[in-house]
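This report refers to the structure that appears directly beneath it.
Missing here is one protein chain; the remaining ones are kept as they sit in the complex.
Up next is chain A:
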Amino acid sequence: MPNLEHPAYPAADLLRLESLVPCRESQVSMLLSVFGERQHFSFPSIFIYGHTSSGKTYVMQTLLTTLQLPHVFVNCVEYFTSRLLLEEILIQLQSCSGTEQTSPVHCDTLNDFVRLFKQAVASQELQDQTIYIVLDRAEQLREMEANILPAFLRLQELTDRNVTVVLLSEIVWELFRPNVGCFEPFTMYFPDYSIGHLQKILSQNHPPEYSADFYAAYINILLGVFYMVCRDLKELRHLAALNFAKYCEPVVRGEANERDTRKLWKNIEPHLKKAMQTVYLREISSSQWERLQHDGGEPGQLKGLSAHTHVELPYYSKFLLIAAYLASYNPVRTDKRFFLKHHGKIRKTNFMKKHEKTSNHLLGPKPFPLDRLLAILYSIVDNRVAPTANIFSQITSLVTLQLLSMVGQNDQLDGPRYKCTVSLDFIRAIAR
């Protein structure tokens, strides 16, 4: 039973369209009613916003190609300067109007663009129909020259032709508006998919060997683990595809049949939790993950991208790093107390009381001079350390590894100042 009805377009097309865009019928019908028939004038500009992978690009493309409306589809990240963008639009228009030759187009400014656009539209087939220019990732338009965005919003008025510009973006319109104001577009929201919708969409691409119910149960489990963290359709689809093989393992091995949900759940649950830390964070690539699953080994030695634990540092470097961490995060007053054998009491001044709440751990590392680093180093290392060039070169190599960072200019009179850029967990891992 087709939900989308429109007198101008054949029902067969609409039916096919509906099957391609599940859970988005209301948005498509709204778009159809706004577009009207082929030759109707529509809003000069439409702004569609919605979450990541809520289907904006997909629905627009499917709609325009299924109904065969003349359109130009440009991604603003790919064509990031105004010249590239304008030339690409003109090139696509040429192919749209069916002319055989594609002459090289040279278009520098918007003025030329308007002129060439009027010429390109003058061909016969495009004469009556509305042309849609779809700009994806439209937030990049803000970074280009200042007149591009307002000009596109008014393109219908400037060229005096039947054209509608559609902008797709994740960011709300209020952040787009230029300071002096502009021609307001018609804003439309693509709501995010609810958990029922996600289930429906994800269950659609089940592999043919297993039944739909089995796959639906798997998706249910997956959503139960990941839904709190991430609602992104693309990510969930990626995770579903990667982990399905592991899920089916008990069935394949013959230990459980398809309906034995408890056993399947016990098998897959630790696996999914591990996946959250690794594949979801893109620490390891999906091919590494699949290999790991295949070997079935305990992934204790996962070499993730940010696992620094396998960075081997020489003995003194470790102490240097720990000393740097202490220097960054402890205020100078407390040095005397921690590092000297005989320390006096520290009087809590008024100043300290006011600032007790914001601990240094929250604010980030503070820079410290080289002398302080060496002083702390001497006090934490048991045996005597001579200040040889070795130590200094190790400091420099730590800077190159970006475990320390140099603060300030090269020619400071007091000596170089550094800042420690690693976290407590890393230090703890090193200290073992």
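Things to note:
Definition applied: contacts are C-beta pairs under 8 Å (C-beta built on N, C-alpha and C of every residue); 3 or more make two chains touch, one makes a residue touch a chain; residues count from 1.
Note that contacts and distances are computed from a predicted model.
Per the UniProt record, the chain missing from the shown structure is "Origin recognition complex subunit 4", taken from the list "Origin recognition complex subunit 4", "Integrator complex subunit 13", "Sodium/potassium-transporting ATPase subunit alpha" or "Succinate dehydrogenase assembly factor 4, mitochondrial". Touching the missing chain, out of A:17, A:116, A:151 or A:292, is residue A:151. Touch with the chain that is not drawn comes from one residue among A:194, A:286 or A:388, which is A:194.
When you scan A:49, A:132 or A:368 for touch with the missing chain, the hit is A:49.
In the complete complex, the residue from A:122, A:229, A:380 or A:431 that touches the missing chain is A:229. Summarising the interface, chain A meets the missing chain with residues 5-7, 33-34, 36, 43, 49-52, 54, 109-111, 114, 145, 147, 150-151, 154, 157-158, 170-175, 180-184, 186-189, 191-192, 194-195, 227-231, 276-277, 280-281, 283, 306, 361-365, 405, 421, 423.
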